[in-house]
Structures are given as C-alpha cells and as structure tokens.
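Apart from one protein chain that is not included, each protein chain of the complex appears where it belongs.
Coming up: subunit A.
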Amino acid sequence: MKLIHWFESRLAQTPSPWTVGEVRIYPGYLLTHREDAPEDSRLRNLSGWEAFLDLVRFDAAGRFRPLRGAPGLQKGWRRGPLSIAELFSDLRVLYPGAVALLVAWEGKRLVPTPFPDTARRQTGLYEVTQRLPREDLPALVEQICVRGCLRHPLWHLPASQPDKQERLTLLCPEACHYFLHQARSRAAVKTAA
C-alpha cells in the first residue's frame, strides 16, 4: 500500500481531530498548531510551500530550528482545506519521514541503530563521540530526546509496537546529528578531563 493511502486509511480508522507532534489535523483537512482552534479568526492563512517551510524551520523569535521534532513550532496559523496529498506533503515538511517510519515500524521493517554503531560511523570532529562514556548516554537521551524532542528514540529506549488504533507516533530510529553534536561536546569535555 502506498504511504499516502496508508495515512488516509489511518485517519479514517481513528477519531478526529488527529494530533501529530505539535499539530492537529481537522476533517477537511485543516491543519493548525495543536493549541490553536481552527475557527479562530485571528489565525493567519498560510499558503505556499516557502511560507510553510519558513514556519517550520524558525521559531516565533526567528531562531533556526534544525531539529523538527523539538517542541517550539510557531502558533497562530492555519493551512487548508487541504487535499490528502497536500496534507501528506505538509507532514513531510513538519516531521520528515514520520509516516514512512511509522509504517515501517508497524510492518516490523524498521531496524533501530544502536548508538555505538552510529558513533562508529563518525569521522573528523565527530569521531570523539565514540569515546562518550556509556554511563553518560541515558542523561543525554533524557535531556535531548525525551525532554527536547517529540520523537521516540527507538535506538535507545525500546518500545513495544505502537497501538495501531490510537496514535500517529513520531519515531526516531537513529541518533540524529543534533544529538551527535551534543554528544560530541560532552565527550570532548570528558576526554579533556
């Protein structure tokens, strides 16, 4: 089944409105920040891919958001009504790969990569992540992934198969570069000490 058809089917099987990360999808389809009400006349209608990309890539203070899963998506906007293809495309911008990773996870095709394997592939400035003490990893995951990101870090915290009828869970199968950057700093401090 094509990913877009899977997604449409998942929406049809579950009660609306649907929440994905920090956004909420209303029948129709309307897309807003989950803390905004779609009927709020103060919301600005956001059209065009460039405006939407800017909204996703910068927070309300204009700071760059390199980690899409990090909380901090701007509020005060509305997209729609959207076709299922447009909605699917918007989700790819908001949370890249989210639907594809969930489909692969539910189909038992998603293989999380343990952190040592990810660290072993790093070279140059990031090679030092290979020396991150194992006992430091849980605290970093807690700080960056659990409190700082809406994706579930499958590569560190085992998870049962998501409840297929309930949620559109955001998954993370491998430590991202944002995590590696923080791990590098931590490992460098430890090495210097």
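In this text, contacts are C-beta pairs under 8 Å (C-beta built on N, C-alpha and C of every residue); 3 or more make two chains touch, one makes a residue touch a chain; residues count from 1.
To be clear about the criterion, contacts and distances are computed from a predicted model.
Undergrad: The chain dropped from view, which UniProt name applies: "Redoxin", "Sirohydrochlorin cobaltochelatase", "Nucleoside phosphorylase domain-containing protein" or "Alpha-D-ribose 1-methylphosphonate 5-phosphate C-P lyase"?
TA: Options "Redoxin", "Sirohydrochlorin cobaltochelatase", "Nucleoside phosphorylase domain-containing protein" or "Alpha-D-ribose 1-methylphosphonate 5-phosphate C-P lyase" considered; the missing chain's recorded name is "Sirohydrochlorin cobaltochelatase".
Undergrad: Which candidate, A:53, A:84, A:125 or A:159, sits in contact with the chain we can't see?
TA: Considering the complete complex, A:53 is the one touching the chain left out.
Undergrad: Mind listing the subunit A residues that contact the chain we can't see here?
TA: 2-3, 49-50, 53, 57-58, 64, 66-69, 92, 96-97, 100-101, 103-104, 110, 113, 121, 173-174, 176-178, 181
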